[in-house]
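If you scroll down you'll find the structure; I have some questions about it.
Heads up, this is only part of the complex; the chains shown haven't been moved.
To keep things simple, chains are lettered A and B as they appear, and every chain counts its residues starting from 1.
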Amino acid sequence: MQTHIAKRVEIVIEAPLERRLTEALTAAGVTGYTVLPVLGGSGRSGQWSRDGQVGRAGMVSVVCLIKPKRLDGLLDAIFAVVKKHIGVVSVTDAHVLRAERF
Amino acid sequence: MIEILSLAGANLISPIILSFALGLLAALARSDLTIPEAVAKGMSIYLLFAIGFKGGVAVSAHGIDQTLVLALLAGLVLSFTLPLLAFGLLRVLTGLSAVDAAAVAAHYGSISIVTFVAATSVLQGRMISSEGYMVAVAAVMEAPAILSALWLVARSGGEARMEPGLIRELLLNGSIVLLVGAFFIGAITGEKGFAEISAFIEAPFKGVLCLFLLDMGLIAGRGLRQSRGVLGLGAVGFAIAMPLVSALLGLGVGALIGLSLGGIVLMMVLCASASYIAVPAAMRVALPEANPAIYLTLSLGVTFPFNLTLGIPLYLAIAQAVTGA
């Protein structure tokens, strides 16, 4: 099966910022992303959990597969949103099927 | 005084308060009792819909009296100005930074709808009627305080992100839309609509409120456990003094514009209560540097239980004394 080199960018960010992040991704030319729920976690700002929360509490995980050459522009766009906020960004090398989609 | 205490005592042993206490204790004892997020959200949607709807039905029954506009206006002004008062108090009582103080101030200018709901249920238990449109006043008081807080930060030389999307987000916030929407549905369909769905809106209301307060207790307890040591005595003092002062302001304004006894109590409760749903999310967007542990612990961990247990009966007793009812 023919696969193509890609980058998998994963951003764990506060839920109230989700819309701003996905708008920034779209503005940076990303063709797609997937939002995953997060149950809880721990970091420098302490431990938290989604249990019983009513508001837009907690974090979400946004995963984005992109062509490698787009990575730098994308990271700049992400950083502009994440900079002042709680959140973690990681990048992994990946291969994808159907390169024409990215 | 003895009356107030006995009133407070009677309030304290209601299933509603005890459910909150159960949640608080369970969380402090590190029980793994939790309410699923979806269930908690479902209950809050139910409560907002029911309280809004009932308010609308009440308005359709009694008509719009001339104080409606005054009450809405008063709510607006109070929500804009209470943060200034809170900010001042915080700067005197605590060593919080300007940004943290402004963030806390935003919470106390806004309102807690659950405290409002608990107060309506105490009034109902005492057969004291109130203006149905007070839920509209509650809706009006949710957002303005946030703008005042951002102005406070900007004035202190801080950076507050007042981006275009924020205002729309605040005004079209889910809980405001649901509360106001249900209010209009109630006002339009009136007693006939109420008859159709009262078995859903009215009968199970207090029971759902119990489970919801159990959840609030769990969250407040978890917060208190995790933020031990974050708050000084001054901050805790603020979280009790501020609702008292705000309630008195609400009393004055309510009496001035001619609200009924029940309406005055609800106005006091709106002023005294602090947001812990809409405002925290807005703060994460607009004032990310402010520490959430501070404002959440104060509003949900101190002021919310205070209002729920002692505050509401106290405000009621004061209002009764002042209005002579």
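Keep in mind that, in the parts below, contacts are C-beta pairs under 8 Å (C-beta built on N, C-alpha and C of every residue); 3 or more make two chains touch, one makes a residue touch a chain.
Given the structure is predicted, the values throughout are model-derived calculations rather than measurements.
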Discussion item. What stoichiometry does the whole assembly in this file have, expressed with the labels used here?
Written reply: A x3, B x3
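Here, only the chains that are shown with their structure count from here on.
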Worksheet entry | CA centroid of subunit A to CA centroid of subunit B, Å | 34
Response to the item:
As the complex stands, subunit B meets subunit A at residues 34-37, 40-41, 44, 165, 215, 218-219, 222, 226-227, 276-278, 280-282, 284-285, 288-289, 292-293
Worksheet item: Any idea which subunit A residues touch subunit B in the complex?
Response: 14-17, 19-20, 45-47, 49-57, 84-86
